[in-house]
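Everything below concerns the one structure shown next.
Just one protein chain is left out here, and the rest sit where they should.
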Amino acid sequence: MRFAYYPGCASSSFAREHDSSSRTVSKLLGIDLAELENWNCCGADSARSIDRFTSVVLPARNLALSEKADLDLLVTCPGCYQVFSRVHELCEADGSLKAKAEASLSGLGLTYSGKARARHLLDVLVNDVGLAKISQEVKRPLTSLKVAPYYGCQHAGFPKSARFDDPQRPQTLSKLIAAVGAEPVAFPNATRCCGGPLFMTHPEAASSMTRNILRSASDAGGRCIVTTCELCHFNLDARQSAIEKQYGEKYSIPIVHFTQLLGLGLGIHSKMLGLDRNIVPFNLS
Amino acid sequence: MAPAEPRIGVFICHCGGNIGNTVDVERVRDAAGQLRFVKCAETNRYLCSSSGQDLIRSKIQEHGLERIVIGSCSPRMHLKTFRDLCSSEGINPYLVEMANLREQCSWTALDKDSATDKAIDIIAGAVGRATYLEPLTPMEMKVNSNVGVIGGGVSGICASLELANQGYKVFMVERQPSIGGHMAQLSKTYPTLDCSLCILSPKLAETKGHPLIELMTNSDVASIEGSAGAYSLTLTQRPRYVNEKKCTGCGECAKVCPVEVADEFEEGTARRKAIYLPFPQAVPNAYVVDEENCTKCWVCIKACKHGAINPRDQTSQKEIEVGAVIVATGFRLFDPGVLTQYGYGIHPNIVTNLQLERLIEHGIYRPSDRKTPRKIAWVLCVGSRDTQNGQPYCSKICCMAAVKEAVLLRELVPNLETWIFYTDLRAAGKGYEEFYARAKEDGVKFIRGRVAEVVPISGDEVMVRAEDTLLGVQLENTFDLVVLCPAILPEVGTGGLAEKLGLHIGSDGFLLERHYKLRPVDSQNDGVFLSGCCLGPKDVRESVVEALSAASRTASLLGKGIVTISPDKAYVIADRCDSCGECVKVCPTRAIELLSGGATVKSISCVGCGLCVPVCPKDAIDLKNSTESQLMAEIEGVAAATATKPKIVAFAEATSAYTACDLVGLARQQYPTNVRVIKVPSVGRLHARHLLAAFSAGADGVIMIEGEGTLLGEERFRTHVSEIRKMLTSRGIESLRVFATRTTIPQFAKLASVFQTFTERIQKLGALPPEARSKIEQAAAV
Partner (left out) sequence: MSAERETVRAAMLDPAFFDEVKKTPGGEKLASCIQCGICSGSCTTSIAAEFNPRQVIELIQLGLGDKTLSTRSIWTCVFCRTCTVRCPQGIDIPELMSSLRIMAVRRGALRREDRNLKFHQAFWKILRANGRLDTFRLYSRLADMQEIARSMPLGLRLLRKGKLGFRAPSMANPEQLSRLMEIAKPGEGGPSK
């Protein structure tokens, strides 16, 4: 299987390790990634706060590039995934909006027909590659490692056409955790916001939300937290000690990208997975 | 066909000034006197008064009148009065025509001249129609006085007992192996906290022992034939495998049965065997074999000391003849598993309210470890008031059910915490608000906020997250039992039954009553009555009220031993019929049959809508009291009498649309006097030729108004109107000159503005050019 790979801004900067681990595990499992030529930022929350059409046509450029390569777009960030899904939903519902997007992109020599769809790597791993194949490839089962699956807030709200899991009680991460031999430890706040997007504008609220996740996961007995989102990862990892200080609590709970966890199970060396970049250290022993 | 020389008398009423102050009744009388076949024309201050009636009597005798036209208030007021007057004078009551000069003329007009012209048109139309009226006699048919009741819940039971106690033989058909329905599953009822089964059991016993009630359980309706007064129902009875008479209910069979499945009566909170007694008070009080799960090992036969088990039992069919049917098939619950955020099915301590009722009956325990719960939460509106993922309507009873359960549980369990999360707390019945107040005093907590999610946090506990909207904060609280209150839906199979019985389903999926306010338990089928939750969510009390109403309606129908059928029925002109069957296809009550000699109308099933008349290519079917001659003559009269320009003819369907027109006048709302209304049984009665006749005779615009929810369904209305439009366009009538709409009675104000806007449109278009009119006449002549 082949995809146009969209790393996203986070994986290109503070979450570089997610990019490297995504590429490594994809290669091993037969997912062929062709990095999208000159992709642009999807616009995240800011494009839609400034202008509606911009927030459609900006991410649509990436879909058009993907369409040019006659491939679907593989993303690793649920935020980007939500943005691309929105483009699809809005264009499907409003023909004139779609026409305008097409017209604008054709000015760049690109076609946007809605043919290329965004896929999240977690979805592709669990549903396309399949748990059977993954289990087969597991060289180093992470037995008795208690992993708390944290999806982040976007999963509960994917529109129907983009859903790959139950929005209220997602299972994909737990399945992946189990497939590598580890023990999923469900905790109640797995789809609550960690505060990441609000950290620069609403720091107090964001801290409270970050703490909520860390507390919740460790109370449930999680030895580490696995994430699907680069921003969640950064927020829970890099700001963990600040949160500990603020609230006078200790978690020492390492945060692991889902690709890193999978990679470990597949027997890939932790350095290759960028685990040394974690702020909160993750040791398997 | 008109008699050789009809002798018509026209009487115009001042109506004490209601008409007389706006319409120059004397001028109308004079104009009427000029019309063909009018032998006398009079005015009077109050025609309906005894002096007014005396005037009519004297004129009848003086001029030998044999049909009369009354120009006064709406026929909805006094048609019966004047029909009775005629009967007493030896004139057939169907030879009276009323012209609506008040609600549809004087009360809607300001200008005297134009109002008078309009009145003259209306009278001319009435006289035209009166010319072709025929004496008619209502038919009488002997009825079968048996009754079929489908559904053995509290509603069906009460209806059956009510009728049986009046001497009617009742066949009760129940799908389950026992009667009792959902009421038998409840612990207590609100607001009195009566024990549900305690108040139901005597009725179950009475039903069982009643000599006039024949109970068929494990049965369904396979088909129905016939019409009001004479139905033939075919029932299918599934095998019980147990002889009801021999079974003593000892239970030895169940002890040895190796199969265990979820118990439906217990809503899955307990298990039962494949041979089982539905519940201790079941009627019939006999065991039954669950065919689907039974492995046919028949170990039970040896255990039974009464030889009651019969492995060779088979499905049987039974035919019953009844005069009326009552449908009381009840409800089922929405599957809360659809709303995955509530966690139904993934944690044992998340249950439905019906399941809670069963848990209460067994001493209240939490399913996870069977211990007594300490904190219970109710989640209201699960699937109700939800246009996206559930049903848009309110299920009515869940609020009170939750309050009742909470109050009850606080009595049973000391220090129990009870939290009810609601959207709006509905407590509209007698004693309900007071009960709610008592609940609060008893310490039941109420949080206003629809629950966002229910999240399991341990083997016994779940967390409920909701916004306390009154405070504006998110609330998270843990409970060891969460009760979901799912929406009420019609019972499985309601749609199929409706099709068999010719019943309509409303947009909410429940059976549709004939008229929500005035005929709340009647269906579209004259001999079928509806009651209970098959009509919509309601509590025990309302189900009983409707049962008693339905029983009363049934007795009304059957009580005299005969049914009187109004003569406004379709009839076939046999020598013209070529058996093409178009009329059969279009009839909404399946009243027309194609026999060897041609089409025949079953008068008892015909409702006089007239949909069959325009579809006949041979003009072989007509409608009594709205015949082609009568309609054409009325159209001619209304369109041609005066030279009002522009002239607009509005055809209004007799029940809702015509009544709505009356209400406009009742509310004294004005609309241009250019509009004259002609009553038709339905817009479906109209053919393009009627509109062409109107245009040809002087109309410049035509409106068609059908009531909402009539037998002329939405689709057929649309196709019918578009066919008429096509034909008119082909005859050179611009489509802008024709307007069609539907209305409900409460929307009468909208009608007034429709009349206003349409008149303005026609004024802009201008009168229909004389060439166009003559073109129609020429085409008609061909």
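Note that the chains take the letters A and B in the order they are written out, and that residue 1 is the start of every chain.
Everything below uses one rule, namely that a contact is a pair of C-beta atoms (placed from the backbone, for glycine too) under 8 Å apart; a residue touches a chain by one contact, two chains touch by 3 or more.
The structure presented is a predicted model; accordingly, all values stated were derived computationally and were not measured.
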Per the definition of touch given earlier, which of B:V242, B:V289, B:V451 or B:A699 contacts the omitted chain?
B:V451
Touch as defined at the start, partner being the missing chain; which of B:R385, B:R438, B:K500 or B:R576 qualifies?
B:R385
Determine which one of A:L29, A:A44, A:I134 or A:A148 touches the chain that has been left out.
A:A44
Please pick, from B:N44, B:T131, B:Q341 or B:T418, the residue that touches the omitted chain in the full complex.
B:Q341
Sites on subunit A contacted by the missing partner chain, in the whole complex:
9-10, 12-16, 38-41, 43-58, 61, 82, 97, 100, 103-105, 107-108, 153-154, 156-159, 167, 191-193, 195, 197-198, 200-202, 205-206, 208-209, 234, 238-239, 242, 276-279
Kindly note down the residues of subunit B that lie in touch with the hidden chain.
341, 381, 385-390, 423-424, 448-453, 465-469, 472, 474-475
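The working rule: only the chains that are shown with their structure count from here on.
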Touching subunit A in the complex, subunit B uses residues 340-341, 343, 346, 453, 455-457, 463
Within their complex, subunit A touches subunit B through residues 166-169, 188
